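Take a look at subunit A:
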Amino acid sequence: MTQILQLDAVSKAFGAVTVADDLSYGLEEGEALGVLGPNGAGKTSMFNLITGTLKPDAGRITFAGDDITALGAARRSRSGIARSFQVPQPFTHMTVFENAMVAATQSAGLAGREAERLCIEVLDQTELLDKANDRAGGLTLLNRKRLELTRALCAKPRLLLLDEIAGGLTEAECTALIATIKSIHASGVSIIWIEHVVHALMAVVERLIVIDFGRKIAEGEPKAIMDSPEVQEIYLGIEADA
Partner candidate 1 sequence: MPDPILKLNGLDAFYGDFQALYGVELSVHEGEVLAIIGANGAGKTTMLRSISGLITNDAAQISYRGQQIGNARPDVVAQMGLAMVPEGRQLFPSLSVEENLMIGGRVNRKGPWNLRRVYDLFPILEERRAQASTSLSGGQQQMVAIGRALMSNPDLIMFDEISLGLAPVIIRDIYKALPGIVGGGMSAVIVEQDITKALAVSSRVYCLQEGRVSLEGRSDTVSRDEIARAYFGVE
Partner candidate 2 sequence: MDFVNALVQGTLLGGLYALFAAGLSLIFGVMRLVNIAHGDLIVLAAYLGLTTTVALGVHPLVALIVVVPAMAGIGYVLQRAVLNHTLGDDILPPLLVTFGLSVIIQNALLEGYSADPQKMDAGALETASVALGPLSLGVLPLLTFAIAVAVIAGLQWCFYRTPLGRAFRATSDNQDIAQLMGLNKRHVFGLAMALALAVTAVAGILLGIRTSFDPSVGGGRLIFGFEAVIIGGLGNLWGTLVGGVILGVAQTVGATINPGWQLLAGHIAFLVILAVRPNGLFPRISA
């Protein structure tokens, strides 16, 4: 297997608040990695560092063999890194279909019919086709999350970063989402998934890392990680002495 992503000793701080502290890990091509950690642990900042929205203070990020540390967000997107935002960031004045077209034309670099066909396909897969002509600003939270996933997929990513995409969904919606993500994964896309809905995560990922205060505090096979007392205390708030 080849390495698709590698973080080497990446650090980032805002004043007294450290969001990434000597963070290192790698991801194999086609692997699905889950990320756990309490709110404010620096998980979303880690995504910002990988996508180029944030520049690290120190460290190196390699994607598909290239050092991308100095590249901007747009270049990284075009090279195959796509993400969904935890707080959805739709283009509110554009329709759902046009939102998808932005990804297909600008990131995936498609044009004309080819771009349109991809968007229709993905919208069908993410169950947004009925809303294709709706303005994105008027969507419900669930549909905004679906739109996040849609846009990320229309970018034809090699690496897909999902940020709490299952939060706030009903059980049935969650089950459908898991099936979608599994099929994306099966098509060969590498995935890093930040999620609080642990059972959803466990259904898809092959490996877990746990982050707190910007540091990687555990890494390994999902079941073993979830059973470790340290993780239980930090992540679930269950106190070791309680």
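The working rule: a contact is a pair of C-beta atoms (placed from the backbone, for glycine too) under 8 Å apart; a residue touches a chain by one contact, two chains touch by 3 or more; residues count from 1.
How were these picked? Simply put, all candidates are chains of the complex that A comes from, given by their letters.
The shown structure was predicted, so the numbers you read here are calculated from the model rather than taken from an experiment.
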* Structure fact -> For subunit A, the touching partner in this complex, picked from 1 or 2, is candidate 1
* Spell out the residues on subunit A that touch candidate 1 in their complex, using ranges where they run on. => 15-17, 38-41, 86, 92, 137-142, 144, 164, 167-172, 174, 196-197, 213, 233-234, 237-239
